[in-house]
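Structure, as structure tokens:
With one protein chain removed, the remaining protein chains of the complex are shown where they sit.
Chain naming follows the written order as A, B and C, and within any one chain the residues start at number 1.
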Amino acid sequence: MSLEMPPAHPFDDDKLREECGVFGVIGVTDAANFVALGLHALQHRGQEAGGIVCHHPEHGFNSARRFGYVRDNFTKQSLMETLPGPLAIGHVRYSTAGSKGAAIRDVQPFFGEFAMGGAAIAHNGNITNADALRRELIERGSIFQSSSDSECIIHLMARSLQRTIPERMEDALRRVEGAFSVVAMTRTKLIGVRDPLGVRPLVLGKIADGYVLSSETCALDIIGAQFVREVEPGEMVVITEKKGVESHYPFRPAKSRFCIFEHVYFSRPDSIIGGRSVYETRHQIGVELARETPVEADLVCPVPDSGTPAAIGFSHESGIPYAMGIIRNQYMGRTFIEPTEQIRNMGVRLKLNVNRALIEGKRVILVDDSVVRGTTSRKIKDMILDAGAKEVHFRIASPPTAWPCFYGVDTPNREKLLAATMSEEEMREHLNVDSLKFISLDGLYRAVGEAQGRSPSCPQYCDACFSGEYPVAPTDMINKGFELKAAE
Amino acid sequence: MSLEMPPAHPFDDDKLREECGVFGVIGVTDAANFVALGLHALQHRGQEAGGIVCHHPEHGFNSARRFGYVRDNFTKQSLMETLPGPLAIGHVRYSTAGSKGAAIRDVQPFFGEFAMGGAAIAHNGNITNADALRRELIERGSIFQSSSDSECIIHLMARSLQRTIPERMEDALRRVEGAFSVVAMTRTKLIGVRDPLGVRPLVLGKIADGYVLSSETCALDIIGAQFVREVEPGEMVVITEKKGVESHYPFRPAKSRFCIFEHVYFSRPDSIIGGRSVYETRHQIGVELARETPVEADLVCPVPDSGTPAAIGFSHESGIPYAMGIIRNQYMGRTFIEPTEQIRNMGVRLKLNVNRALIEGKRVILVDDSVVRGTTSRKIKDMILDAGAKEVHFRIASPPTAWPCFYGVDTPNREKLLAATMSEEEMREHLNVDSLKFISLDGLYRAVGEAQGRSPSCPQYCDACFSGEYPVAPTDMINKGFELKAAE
Amino acid sequence: MSLEMPPAHPFDDDKLREECGVFGVIGVTDAANFVALGLHALQHRGQEAGGIVCHHPEHGFNSARRFGYVRDNFTKQSLMETLPGPLAIGHVRYSTAGSKGAAIRDVQPFFGEFAMGGAAIAHNGNITNADALRRELIERGSIFQSSSDSECIIHLMARSLQRTIPERMEDALRRVEGAFSVVAMTRTKLIGVRDPLGVRPLVLGKIADGYVLSSETCALDIIGAQFVREVEPGEMVVITEKKGVESHYPFRPAKSRFCIFEHVYFSRPDSIIGGRSVYETRHQIGVELARETPVEADLVCPVPDSGTPAAIGFSHESGIPYAMGIIRNQYMGRTFIEPTEQIRNMGVRLKLNVNRALIEGKRVILVDDSVVRGTTSRKIKDMILDAGAKEVHFRIASPPTAWPCFYGVDTPNREKLLAATMSEEEMREHLNVDSLKFISLDGLYRAVGEAQGRSPSCPQYCDACFSGEYPVAPTDMINKGFELKAAE
Partner (left out) sequence: MSLEMPPAHPFDDDKLREECGVFGVIGVTDAANFVALGLHALQHRGQEAGGIVCHHPEHGFNSARRFGYVRDNFTKQSLMETLPGPLAIGHVRYSTAGSKGAAIRDVQPFFGEFAMGGAAIAHNGNITNADALRRELIERGSIFQSSSDSECIIHLMARSLQRTIPERMEDALRRVEGAFSVVAMTRTKLIGVRDPLGVRPLVLGKIADGYVLSSETCALDIIGAQFVREVEPGEMVVITEKKGVESHYPFRPAKSRFCIFEHVYFSRPDSIIGGRSVYETRHQIGVELARETPVEADLVCPVPDSGTPAAIGFSHESGIPYAMGIIRNQYMGRTFIEPTEQIRNMGVRLKLNVNRALIEGKRVILVDDSVVRGTTSRKIKDMILDAGAKEVHFRIASPPTAWPCFYGVDTPNREKLLAATMSEEEMREHLNVDSLKFISLDGLYRAVGEAQGRSPSCPQYCDACFSGEYPVAPTDMINKGFELKAAE
């Protein structure tokens, strides 16, 4: 059941997209204000919509869910006044490519009233057996209100025979397959859980007498919270104002497989993952890339903004001067509502312009984070050549993206992925550039700190989008006919 | 869990309020357009919000729910285009006085996905055992999305063991106590049900090859449909494009108890109930009132607009000239958003003005439909006296409203009802008018066509608001401590 | 230069329309609040847009101008707070049929900064030599900001050689031809002027220590002001907090010619004109109409709402029962924004419904205030016959409208006026009713209190729309080719 669709992108963004960010806080005055700030800092993880649920001893649970940016909705006094209390969680989301529209009822956190009281949950990741679970739950009499896979969790909780909400959540999450970092709340508890492989991030912070859960550390910074530690793969933390943080491990132990693409693109450069600045990791990717794929040129230019740290690293390693050959229009927002034909056709030009006087007659290395469909790469190359560049060399800060992600990232169907159907040389010809090189998978592992590169028998990260090796079987997709990579 | 509250009335309307109107149509092109028109004609039954669900063979179920008038929301091309298909139902509602706010999720129709397909239902009435049902359903694992009593029906349906949706609905409605006229739909069926007592209205109409269900006949007129018959108390009609109307009687038979207040105030004067024009019934109430409570005066003036037909009848019977002594500002809408103090204090003056030159020095009979809290009556009396009237005589077209309604009407708590705590003479003193008279209960019954008046042993109508005799025990309210009238 | 057009009427309203209402107040706290209330009471004189200008000793002049109803714009605390001070004027308007669109810059009051300070003016009426004045002013270097004829006044004031603003206004208005009731203000003065013939109304009221100017008395009532007197034709009142009301007569004396249609339709029934209730005058028109055009019938029904008082009078005089055979949907607002085709085609049905059970088999007299294009009359007749009426007799509370108004009323071009091209019998055939009768011009004069009827040599009112006798030559229109009625 679809309702109003938010307007589409005027140009093909041609990026993988993180689908969600989660944030929660307990033990502060007006927790929803902190959640709003946290979600603003996590906006890059989901720009379509946001929601906040909070609880106040007197006023009970309250919530607000809105399409659009956090900063346009959750900053207004008039709205925030309706969200009182010392405990709140929130969610930003980007809808999946497959869904035909978007309804406000799909916007998390989801809320459920149980016999022992209410609970709200917000979910980053993707449940790979959601279709099967939903079918089973409907047969048993559950009424779904959204098209979101995450709603399964709340119905599984409703049907659990356990006594407390955290126990019911454990019960529910044990039925769930896939990747999930969950932030949840009851009237008195803030709860965080990561799936056994820890595919998606979740960190714990401290602020005054309260605690914070967040997808990334950059959202701790904005509210002045201290980073404590990452929630561990397979861990559930239950936080109360009285007892502080309690830790449980409800799942069967497993070797962790953190998403390596969080390093490449999803996370913000000022976040810290595994003790390392994401910015520095990306800088190091550029260094590795320069070592692996050297080329003679006059300038190293980033494709703004995500290619910037790798381009700086590439320049540093290669000695070729770094320059901003492409300028981003900072007033370019997300979407247009009912644009004219002419606006729609402008595409990438509305967002980027070539620094013509700089580029003219030069051999230019363009550093980008990834190639997905390749459509934007072509347009950028055209702009650079129109501006009079002598040579264009693409250097990509990730290996070829040849497989879709089923763990909470919006990827096109496999046949739309350029690297799924073309070799590197075919891609170069398709883009019509002088050279096109990707960092190797081992190079990427080195850049994230694995000096020996990737362990083929037991990879340290989830790299399914590059390798096709899925650490959790994508049940629903297989049922729909998706073919896994043939064993070699 | 409350969300944005729609703004409050700037003045005390001091009326009982019907809480809902329902409408459905099958077998026409763009059914949602017809539903929008029908709901516009039923707007007096619920001004706060409206919703439409429709089904199209290709596009499946779609819905839209909005706060505000039908005419401001469901007329726009851009919205109505998202609601295709030959089958649709809709609902307008007014929220109960007791609820602290309103969320779009409380706006009907409610939708549920069952194993055998989706269904939507819209409900006019009130379920008197909803609290008990909700508690039971939550304990069994149902997740409620709204604070509406009507949502129980969809969850009861989800848990029914019957095979078809109409059978599940029968199953669900047999568990439900209270008053209900339900319009529902599946992918191929339009369904209408009235509770065994037939407290709330529901009529069947025909339009070209299609069928219509509506709370009142006035909504058939607007779309050019023909009135076929009333859905009978205790009847379920299941309408398909192929087989037309099929009739079932799933409930234990009972003697009908239609709400007599529909005649007095709720229904539109151009609707037909039981073969009689509502306008004529009200005219006749005025006639009975003139007979029962004659008084010498110069003018008979209605309190606009609901007192008008009775005032005309009163004038007709008494021979005292009818005149519009109070003029209604036709640009007065429902509410103000964040009004200034001064606007808020204007109260009834924003809506009504006395025709000063007409009233001055005159003995005026004011005919109103009812006295609830008495607050507006006092203000009107003040305005009339300020304008120089010599005498003010109130004549009320219904008996004293001394008991709350639990069958789908918004009434204040009993202690707020003027007639619950005061005798007629005390009320006259309170309002400080020269005389105040109500029609008798027997007089009212005569006016609606019962020549012998009310049958004390077996009243022909539900008149609980006047008599305190509740035809269905208000279970939830009794559990909350409401005291029934002592047996005499 | 046109800007955003407000949306069009979904059905042909088929009425003459007053184009403006004016209101001003001095000597009260937060004068703009009073002006907002006054304009709300005058909304029937102009529904398209409204504006307020106010002055505060510290904050200077402030203004707000908005499309839409007063009640939707000028009630909000946040807006009204920006309009402080003890002196304010306001305006509601309906745009002329001829203009292709509407711009907020056309919304009055107009403001001008002169060497001796600022002034704002609001104008009800029409300047019949505006085109000529505008051409002359542009040639001398004035920059017009609107397409409104009223802006001429402010430019003429700017170029006057007089020393004070009231003197400059006198200067300016002496150059102006046509009908005008002007409310204006400086930093310390509230000013009211009526043209020498007094075609449009303007009344003076008193509230506490302050004064009020208003188009009608109903707007005095809403703020609790006392009616003092009408501003006289050709009079200018200059009101200051210190000196109170000073009266001037800047124009050459003339015999007054008040617009008789104000009695028939424009003014609100609860206003008082010339010491008589407008309601009573309309009632009396119905009485005269019944005397002049009797007919046998079962019911007298008004066309709501404007035909109501005349219908009551007709019933009173004829003894035929009065009944509400046509019911008006009170939720029908002004316009639809981008409506669907189907909504657009519903026309009058969205607004009116026939009381079928009442009408069936009856001989019905329909009393309406006027026939302009006749389009609505036809639709209403169709509805009445569809509902089964046996006979339909139209009785019209004004003489045939055969000539356009050039004094501030929106009339169609002459060829669109039914009465300009057809005889009464042709109109009856065109409408296809059993009889159609208009009140005579003498009958109308009698109803407004001229016992001898109309004086042919020296008519007491402006009745150009009926008689074709224009008391002020419509200069601009004659220049555009309009042909006056041939002298007999």
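Here is the rule we go by: a residue touches a chain if its C-beta (ideal position, glycine included) is under 8 Å from a C-beta of that chain, and two chains touch if they have at least 3 such contacts.
The shown structure was predicted, so the numbers you read here are calculated from the model rather than taken from an experiment.
Colleague: Check the whole complex and report which displayed chains the hidden chain contacts.
Modeller: Within the full complex, the chain not displayed touches A, C.
Colleague: Among A:146, A:188 or A:353, which one is in touch with the chain left out?
Modeller: Of all options in A:146, A:188 or A:353, contact with the hidden chain holds for A:353.
Colleague: Check the options C:75, C:108, C:142 or C:281 and report the residue that touches the missing chain.
Modeller: Of the listed residues, the one touching the omitted chain is C:142.
Colleague: Given the contact definition stated above, which residue among A:70, A:264 or A:371 touches the chain not shown here?
Modeller: A:70
Colleague: Looking at A:248, A:316 or A:416, which makes contact with the chain not pictured?
Modeller: Spelled out, the listed residue whose C-beta touches the missing chain is A:316.
Colleague: Using the document's contact rule, name the residues of chain A that touch the chain not shown here.
Modeller: Chain A touches the chain not shown through residues 30, 33, 36-37, 40-41, 43-44, 47, 69-72, 75-78, 80, 218, 221-222, 268-270, 272, 276-277, 279-280, 283, 305, 308-309, 312, 316, 321-324, 327, 329-333, 336-343, 346, 349-350, 353-358.
Colleague: For chain C, which residues touch the unseen chain?
Modeller: 1-4, 53, 60-64, 82, 104-105, 111-115, 118, 138-145, 154-155, 158-159
Criterion: only the chains that are shown with their structure count from here on.
Colleague: What kind of graph do the touching chains make: line, ring, star, complete, other?
Modeller: line
Colleague: If you average the CA atoms of chain B and of chain C, how many Å lie between those two points?
Modeller: Distance between chain centres, rounded to whole Å: 37 Å.
Colleague: In angstrom, rounded to a whole number, how far apart do the mean CA points of chain A and chain C lie?
Modeller: Here chain A and chain C have centroids separated by 62 Å.
Colleague: So which bits of chain A are touching at least two other chains?
Modeller: none
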